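Below is one structure, written out as structure tokens; the observations come after it.
All protein chains but one are shown at their positions in the complex.
On to chain A.
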Amino acid sequence: MTASSLTLQAENGIDRTARRAAFLHHGASILLLAVVGAVFAFPILWAAMSSLKSTDDIITGTYPLSWSSFVPLKATLENYVYLFSELNFQRNLLNTLIAACGQVSVAVITSSLAGYAFARLNFPFRDVVFGLLLLTAFVPVEAIIVPLYRIMHWLGLVSTYPALFLPFACNPFGIFLMRQAFRDIPVEMEEAARLDGASPLRIFFSIALPNVRPTLATLVLIQFIWSWNAYLWPLVIMQDPNKQIAQVAIANLKSIPNSPMDGPLFAAATAVTIPLVILSIVLQRYYVRGLVTSGMK
């Protein structure tokens, strides 16, 4: 037994005692944390559980309260089978994916180009344009949806894939995020490249962009989640059921007269939500930074 493993053991011992002390001292807080986690996780987990119950079980099994209100006692995959065979839900998922990829692409292009220009280049009206841009953070899409629809109609884009993401090509959040990231690169790096004779465009692609990779990851993730979850705009602009995105397709399951679709609804909600929730938790370093930076003007 070497000295280092002995110290390791000792540290473990201390750690364990410290943890036990923490449990005793903070018992109430730890219990509270467990409850808080349960409250926030419950609805989504409950929906995932319910997706394994038949529609009849969901309707009759929840009330009055029993074990079957929470867990599928007769677990079945019939909702998923129905969803992916009868309802062709994979079609909607594919459409959501197309819209999200389109959104991510246009947002990355506009935000990184404009973010760099606002951070590093001097040109007339730069600050005026930037101010006008930030102002739109206060204008929610709900407020401009009627005229925006008319504009898309005029452009002949109603019920096309680009209509799902093109209107959100310029988003103040993304440009602000990229501008901050480019500003944080030491000017000396770009100076050195410039002295070596690199053009400003070359500097942008080979020095600036590679140095903001974590922020690009944040931007991609935030835009992807935002687009994946969009509901109102696709509902309005997409009138072709074959190109409709998943969120709207799920909500449509709620209102089918005389034929309750609760099982498939929970299955679709689970299929759309669980992967995204896992993604946001695994990549929370990027996700949280994006959310917090968006608020820090």
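By our rule, contacts are C-beta pairs under 8 Å (C-beta built on N, C-alpha and C of every residue); 3 or more make two chains touch, one makes a residue touch a chain; residues count from 1.
Throughout what follows, contacts and distances are computed from a predicted model.
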item	value
Protein name as given in UniProt for the chain not displayed, "SGNH/GDSL hydrolase family protein", "Sarcosine oxidase subunit gamma", "ABC-type sugar transport system permease subunit" or "Multicomponent Na+:H+ antiporter subunit C"	"ABC-type sugar transport system permease subunit"
Touching residue (missing chain; options A:59, A:75 or A:189)	A:59
Omitted-chain contact residue, chosen from A:69, A:160, A:180 or A:211	A:69
Of A:38, A:73, A:189 or A:256, the one touching the omitted chain in the full complex	A:38
Contact set of chain A toward the excluded chain (per top definition)	19, 22-23, 26, 29-30, 32-34, 36-41, 43-44, 46-47, 50, 58-60, 62-65, 69, 106, 109-111, 113-114, 116-118, 121-124, 126, 129, 132-133, 136, 138-148, 150-151, 166-170, 175, 191, 194-195, 199-201, 204, 225, 228-229, 231-232, 236, 247-248, 250-251, 254, 262, 265-266, 269, 272-273, 276-277, 279-281, 284, 287-288, 291-292, 295-297
